[in-house]
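Every protein chain but one is kept in place in this view of the complex.
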Amino acid sequence: MTVLSFFNYWAVIVLMMIGYYCMIVRGNMIKKIIGLGIFQTSVFILFISAGKVIGGATPVLREGVDVYSNPLPHVLILTAIVVGIATTAVGLALTVRIREAYGSIDDDAIDAVEGDDRA
Amino acid sequence: MVAVTVVVTRDLLKATMLFAIYSLTIAGLFATLDAGDVALTEAAVGAGISTVLILAVLALVPRHEKRQAGHSLPALAIVTVTGAALVYASFDLPQFGHPDNPVQQHLAPYFIEQTYPDMGIPNMVAAVLASYRSIDTMGEAVVILTAGIAVYALLSPAPRRRQRRREHDS
Partner (left out) sequence: MKDNAILVVVARFLIPLMMLFGLYVQFHGEYSPGGGFQAGVLFAAAWILFVFIYGLETGLRIIPQRVIYTLACLGVLLYAFIGMLGVILGGNFLDFHPLLDAPRAAQQAGIILVEFGVGVTVASVVMLFFLLFARRRADSEAAGLDPDAADDVETDRQ
């Protein structure tokens, strides 16, 4: 029972490592942006699960509820989600421009093209 | 799980659709963890806007990823070592959902008790977001405006044929 109570952290770590692997191994830029999205949602789960109280309820004051879950992580994660879409959108705009400038969105292909340009 | 399939598949359209399903599943998980506002935002943003934007960009780039030759063993090693180190660190963290956790102690009881006397509104998350911590929300609005300006600056010049400085092109 005591070991299983850490289960939420292990789920977060698994998702975080999947997102991390996707970001460093795949060369395609859109895949990298999707990997970043997976990483971000795993961090959100970490915060929200840390703020939960077993037996609590959604932090909106209403009749018949005694124990509320902590509202502070929800505030942080709301801001973080909106900043996440801002980052994704700017990353996608950069991908479009790179595709037009270099003809490809794969990391190794762009390195080869830059090597040719410099030579 | 869905996340592993998103990483492994080479068809980007499939990866995008699976990412939308993944976001919706995570929104359901947030709703189970008593986070109503966050679940609504994640469902709208992750399964809605992110997917639409990636699809709009997929009309401009090739749909399939290049085949990678072999597996990358150093990357797998790094990921495994980092994961093991984090799991080892997780044993020192507080237990899930215990009411005596340190995170529940200092500010949360103050906000839970003081929201109704100070403001008279039931939604504690909106009260903290818009009144107790208002400057952070202004910073966030400025961040999303800056992202809009950045995308506008990147994408408003018309596309033109790229000039390559190779010798054997005339």
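Chains here go by letter, A and B, matching the order in which they are written, and residues are numbered from 1 within each.
As a working rule, a contact is a pair of C-beta atoms (placed from the backbone, for glycine too) under 8 Å apart; a residue touches a chain by one contact, two chains touch by 3 or more.
The structure displayed is predicted, hence computed values, not measured ones.
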Completion exercise
Which of B:L53, B:V79 or B:I112 touches the missing chain? It is B:L53
Fill in the blank from the handout: Out of B:V7, B:I112 or B:A126, the sole contact with the unshown chain comes from B:A126
Fill in the blank from the handout: Where subunit A meets the chain that is not shown, the residues are 58, 60, 78, 81-82, 85, 89, 92-93, 96, 100, 102-106, 108-110, 112-113
Practice task
With the missing chain put back, which residues of subunit B would touch it? List them for me.
Solution key: 36-37, 39-41, 44-45, 48-49, 52-53, 56-57, 59-62, 66, 69, 118-123, 125-127, 129-131, 134-135, 137-138, 140-142, 144-145, 147-148, 151-152, 155-156, 158-161
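Assume only the chains that are shown with their structure count from here on.
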Handout entry: For subunit A paired with subunit B, centre-to-centre distance based on mean C-alpha positions, whole Å
Key = 4
Completion exercise
Touching subunit A in the complex, subunit B uses residues 3-4, 6-7, 12, 15-16, 19, 22-23, 26, 29-30, 33-38, 41-42, 45-46, 49-50, 53-54, 57-58, 60-62, 65-66, 68, 72, 75-76, 78-80, 82-83, 86-87, 90-91, 93-99, 101, 103-104, 107-108, 111-112, 115-116, 122-125, 128-129, 133, 136-137, 140, 143-144, 146-147, 150-151, 154-155, 159, 162, 164-166
Problem - Complex contact set, residues of subunit A against subunit B - result: 2, 5-10, 13-22, 24-28, 30-31, 33-35, 37-38, 41, 44-45, 48-62, 67-75, 77-79, 81-90, 92-97, 99-103, 105-106, 108-109, 116-117
